[in-house]
Structure formats: C-alpha cells, structure tokens
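The complex appears here without one of its protein chains, the remainder shown in place.
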Amino acid sequence: MTSTVRKKGIVIQNTKLAKDIYSLWLEAPFIADSARPGQFVSLYCKDGSRLLPRPISICEINKEKGRIRLVFRVVGKGTEEFSYLQEKDTLDLMGPLGNGFNLEGKKALIIGGGIGIPPLLELAKKLNCEKQVVLGFRDDIYMEEEFEAFGKVYISTEDGSKGVKGNVLDAIRYHQLEADIIYACGPKPMLKGIKDYAIEHGIKAQLSLEERMACGVGACLGCVCQSRETDMHTHVKNKRICKDGPVFYAEEVEL
Amino acid sequence: MTSTVRKKGIVIQNTKLAKDIYSLWLEAPFIADSARPGQFVSLYCKDGSRLLPRPISICEINKEKGRIRLVFRVVGKGTEEFSYLQEKDTLDLMGPLGNGFNLEGKKALIIGGGIGIPPLLELAKKLNCEKQVVLGFRDDIYMEEEFEAFGKVYISTEDGSKGVKGNVLDAIRYHQLEADIIYACGPKPMLKGIKDYAIEHGIKAQLSLEERMACGVGACLGCVCQSRETDMHTHVKNKRICKDGPVFYAEEVEL
Amino acid sequence: MNTSVNIAGITFQNPVTTASGTFGSGMEYSDYVDLSRLGAVTTKGVASVPWPGNPTPRIAETHGGMLNAIGLQNPGVEVFIKRDIPFLRQFDTKIIVNIVGRTIEDYCEVVDRLADCDVDMLEINISCPNVKEGGIAFGQDPRLVEEITSKIKVRAKQPVIMKLSPNVADIAEMARAAQAGGADALSLINTLTGMKIDINRRTFALANKTGGLSGPAIKPIAVRMVYQVANAVDLPIIGMGGITTAEDALEFIMAGATMIAVGTANFINPTATIEVLEGIKHFMIQQGVHDIHELIGCIKEK
Partner (left out) sequence: MNTSVNIAGITFQNPVTTASGTFGSGMEYSDYVDLSRLGAVTTKGVASVPWPGNPTPRIAETHGGMLNAIGLQNPGVEVFIKRDIPFLRQFDTKIIVNIVGRTIEDYCEVVDRLADCDVDMLEINISCPNVKEGGIAFGQDPRLVEEITSKIKVRAKQPVIMKLSPNVADIAEMARAAQAGGADALSLINTLTGMKIDINRRTFALANKTGGLSGPAIKPIAVRMVYQVANAVDLPIIGMGGITTAEDALEFIMAGATMIAVGTANFINPTATIEVLEGIKHFMIQQGVHDIHELIGCIKEK
C-alpha cells in the first residue's frame, strides 16, 4: 500500500507573495517524507460542489519538520478557496504524485515562466552543479531572491519593467547563457520554444507539463500528452502527465 | 422592497445545549428589527453542494442589540455545518419569514414537542396573559429553566425519566390544565393530537407546521399543507406554510 | 451597449427572464426584485381550471440540485387573468405565460382564453415530468410535438414558445418537430426526471416517487442541448437549466440562446435575476462587447 492516500495537512502559514500569488506552508509529513523536486500534490476543495483535486507542484520540502510549501496563483474558485486558508486550518491532500526531475548535468539552466517558477525552487536547492536561473514574468516579480541563494538569476518581463524585455528565451540569448542540461516549467508555448532551442543547441531538456486532471494517479487517462513513441503503458502515442510525468525529456513528447 | 433579503449575519455565540442540540446567537439587525415570535429564517449553507436554505424558527429576539437566537437539532449535513459555526463566523440568512403567532387569549397553554420547543420561547416572553408551558421530550431535557421565567412548566418524557411518562397531552390531562388558547409547535402527530383535543374542548389553537421548503417566500408551492377551505391565493385547498404559515389556526388546516 | 433582444417581433429590454414555476407570478419576488428591470417575467404554468398539485413532500435536495414534484398546482386561468396579469402590467417588463394541460384541448382552452389578454408570449409546457397525463408525454414524441404545436399555433394570438423536455434521446429531433409545427421560439430545458430514496425509512423522498431535477447539477446537459438545438433549427431559444451566475448565463448565450431564464437560483438567492443581468453587462463592458448579439451563438461552430 502506498502512503500517498488522501490525508489531512495542517496550514502552518499562508502568505500573499504578489497579486493573486500565495505561498502556503503545510504540515504534511506523509508527503514531505518522500517528496522530490518536480513532484506535485492533489489539493481537495472543502466545498462539495468542486469535486476534482487541484494539482499543485511542490515548491519546497522540509523533511525535518515534515512540511511542504506550495505556491499557487488564484485563477478560479478552487485556488480562491485555498487563498483563504489560515494558520491551523486543515485541508485534504494527496501526494507526492508524479515522477519529478532527474538530477543530472554539470551546468544547468533552470527556466521558469509565471506560475511555473515555484516548482523549480526545490530543484535549485537540490541540484548539485553549476546553476543559472532564468525567470520570466508578465509584470509582478516574486521569489527572485529565493532563487539567488542557489545561482545567478536572470529575469525577463513581458513589459520590460525588469530584466530583459520579452520572454525567457530572449533573456537566455541576451545573456548568452550556456548549459548541458535544461530544467523548465511554464506555459506550453514557452516549453515549446525551449524544446526547439534545446534541440537546436543539442542540450538535454527536462520539461514539466500541465493538463486537466481527474484522478491524478494514472487511472482515468484524462491528462495525457502526445508522445513521440508508443507508450509502454497505454500502447498508443500518449503518456499520462500525472503518472509518467509531469516531467518529460523534451524529445519524448510532442508539444 | 423588503428588508428580508439574503444577508450576512455574524455569529455571537454557538453553544451545545444537549445531544445534537445547538443554540446560536446571531447578530442580524435586519431580522431582529421586525421579527415576531413564531416567524422563521432561512439559513444558507456555505457548501455549494447544498443549495436550499434551511428554515429555522426564531427562538429569541433581542431588538436592542440587533440579535436573534436560533436553536436547532443536527439531523443532516446542513445543520451539521451550522453546528461548527464559531464566534465571529458569518453566515448568510434571510428573514424574518412567515406570519408568526397572534398574541391573544387570557389563559394560554404553550405546548412544545422536541425541536418544536425553542420557537415558543419568544412567544412565552411576549405573551401578556396567564401562561402554562408543557414541554415534551424524548429523553434529554433542555431549555426547561428558560421557560420557567414566564410560567409554570410541565414536562412529559417518552421514557418517563422526568415529568409525566408519555406525550404532552398525557401531561395536560394528568395536570388537568385548562386554557382558552393553545399555542403549539412540534411533530405532526403531536399537532394532530392537539388539534383533536382543542376541538373536543372548544379551545382555540394556533399550530406551527413544518414542510420541506425551497423558496421560503411563497413562490414555488413546495411547502403546502391541506386547508379546509379553498385558499384565497392558491384557489385550491392548499396553503403555503412558508408564506401563509407556519402558524395556522387548527380549524384552518387538515393534518 | 445594447442588451435588448427580439423574439418573434417582441422586443425585450434584456435577455433575462425567470424560469416558469420558480418565480410564482412575480408577486412574491417583487419584494426582492424590481420587476421592471427584467426582460420578461415567465409565470408559473397555468391550466384551464385550478389544479391542486401533488401531495407533499414535494421538494427534495440533491447534490448541487433539487427535485420538485409540485404537480403543476395552479389557480386556473381565470384567476390568473383577473389577478396576475394586472399585477404584472404595473411593471415595465414583458409577460410570458406558461401553459399546461392534460389534453391538447386543455392547452387550446387556455390559449383561447388568453387570446384577448394583455400578455406578450405563450410558453407551452409539454415537458413537465410530474403529472400523469399531458406534460412530458407530449414532449417525448416528435409527432405529438408537431401536432400540439400546430394546433396551438392556429389559435394563438401571441407568439408561441414550445418548452422542450430534456428526457429524450435526441433533442434536435424535438426542436425540428416544433419548428415544423410552426413554433415561434423554443425554451429548454425543463427538468430531468429524478428520484431520491430515504434509506432510513426505505421510502421515496417525494410523495410522487419521482420529481424534476433542476439547479446547477444539470447545467452541462442544458448547455449541450441548447447548442444542439441552435445548430438544428432557426428558431430563437430561451435557455435555462442551472443558471445561477452571469457566467452560467453567458455559456447559454454563447451556445446559442437569445434569452436565458433563471430558475432554481431564485430559491438560493432571491435577487439572482438582477445579479445575472448585472454580471452580463459587466462582462460586456470588460470584453468590449457593444451588442449582446455579438455573443449569441458566438461559438456555434469552431
């Protein structure tokens, strides 16, 4: 039997980082125990009209205290509910789910876009090599300092209010950053750009994908992405993001 | 425009009176202002899977402080939700609804059965005549002292653990209580017994009825009871408990 | 910003009306809502004579919805004409009268009686699941839908909306039948037949055993049917089924509804109609939509 059952976590702290962005520390030793960077959890809503669990990536893990940190953006009713959580409140969650990143390479480019940034923090912490961090924002900047502890941070903003004007690839090109491994999380167009960039430059890349989920454990086939080869489990050209991902090597998947 | 719109009340106090019985004081001046004994409010659940408002009678009114008291029994998910309410929590409610009791008579019998007891407290307080109170319980006794402030209290219990063994009518007969007006609230079989008793003894009786409700304001025709005569509004032999009641004269309705 | 819409020659100041049976004749909710702000008030189903309806319990709550088995209790068309029409005419809103019957003749009697009355449209309820005869029986057979529609159309002085039942395999077929019968507009959906069992008492929660399921729970079915009907016929559609917020209403409008009706949501929030209307306007401003017609059926085909 797995330990990843639906269980109660306790809210340690819930703070607002930026407009609509919240940082939630939870006491959930059953998750913290075995969690790895790049994995995610399923958060359940209290309101019975919202049935499906919300997948949220793990941002930080504190194994000693049995705590995990989640950073999320309020985009709908579920995340709105989570934004109201207060110290000592409980909430149901399940995890850790998914595969997480493979820690590898000598010189890494860690690339995050928007709400794809938080999942990379624990990775930056755990990765034992030279690290460059590229963060792309639309406007509001957050978590920049937190990443600076682990490597040099380069910023891109769509409005040019900070760092390079444009997207993360513009920043990479502008700063002429080099690497033998890319770790990336963010919106699909960004990941597609990074995939092309990585292939062009012969750099290995691990990409963390997103899709609407129901079960979160690989049973419902709701969250598939197209794979280049026939998948061992599904026997079609489909992989389950919740179970076989969310992290894939760029060449495994069609974006 | 009415003042009985759906609005937020604030929990002042929520205490457990007996097994599954809770007493809830709410700050709700928009209700306290105009409420009369025998009226009720519609309480809304926070959980979006439970749509319909829960009708709960007003137990006490404090106009000065703008507060009302509700006493309810936990019988399902909605009342369970209310039992968790804590000081300072808010909850949506609408009221006052329904007609309430007509204050009349010289010597009154106030008869409550089970969770039909609390709605009679404000009546006992407001009624300006000789008052005798008969309370019927299954087992656990509650609110007895509160009624003693307004008249002599007679108890019946089904198991005979206190007062007269049996129901409220057994207590009335045992104590040979007389009256020119009866006010009663409780389960249907009790009300039916009281109706027969009142007719037999030529006593006027006001009965507070209960039915499943949707709108609570007389629009959906969900909550009707059979009336003896054709009703002025519905033009059939039906009255709406939420709007034309919940209090009816015994001879108006078929039980 | 234009929010007014036109159905069969009648202009409604905005696309928001009430779902029949959830708003009485408007009287009860006139304490909560300025009826003059609604596009129309659609009244509770009325028959040629008073109907007593079903025994209680008539209401049961379900997850995200409710069951009702009112059984079309109504005071009959005479009372309706004397009391409810004059009441509603005090307000600057259109009147849509929902009509029920046990036989085609029943329906026609009410239609005839209303011919000279000051009401704007008739909505023919051939989809009530809570009465033994009439109601839904007419709404599940395309030949009957066409027949009843054409017989009513011959006599009706006001435009006729046929209200369709969702308890069918192919809603488009029913819509086409109503169109063939000459309907001026369609409204959908009525309730889905459902049941709740009280397991402790081992009885039905409703005295009538079955009831009509309404509320947010059924919205996805309703949106799908509105979309299918909008793509099957050329008639204007009044969409309903679980509309609680402006966002819900906009789903129906984008799926192809010209007007929308707020039903069960009135019970949850007596000012729901106005909040839906305000929300639609807010959305239009935010998205730079100048005319509601830009939204109607805007995703009809990709």
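Quick notes on this structure:
Each chain gets a letter, A, B and C, in the order it is written, and its residues are counted from 1.
Everything that follows uses one rule, which is that a contact is a pair of C-beta atoms (placed from the backbone, for glycine too) under 8 Å apart; a residue touches a chain by one contact, two chains touch by 3 or more.
Only a predicted model underlies this, so the values are computations on that prediction, with no experimental measurement involved.
If you put the hidden chain back, the residue from C:S150, C:N167 or C:T271 that touches it is C:N167.
Only one of C:G65, C:G181, C:P236 or C:P270 touches the chain withheld from this view, namely C:G65. Only one of A:S34, A:S49, A:S83 or A:N102 touches the chain withheld from this view, namely A:S49.
For chain B, the list of residues touching the undisplayed chain reads 48-49.
Although one chain is not displayed, its contacts with chain A can still be listed: residues 1-2, 4-6, 44, 48-53, 94, 211-225, 233-238, 243. Although one chain is not drawn, its touching partners on chain C can still be listed: residues 62-65, 67, 140, 167-170, 192-197, 199, 202-204, 209-211, 213, 216-221, 223-224, 227, 242, 247, 250-251, 254-255, 283, 298-299, 302.
What we mean here is this: only the chains that are shown with their structure count from here on.
Ranked by how far their CA centres sit from the centre of chain B, the chains are topped by A. Distance from each chain's C-alpha mean to the overall C-alpha mean is smallest for C. In this assembly, the C-alpha centroid of chain B lies 35 Å from the C-alpha centroid of chain C.
For the pair chain A and chain B, the distance between mean C-alpha positions equals 55 Å.
Centroids built from CA atoms put chain C at 46 Å from chain A. Counting partner chains per residue, chain B has residues 48-50 touching two or more of them.
Among the residues of chain C, those touching two or more other chains are numbered 63-64, 216.
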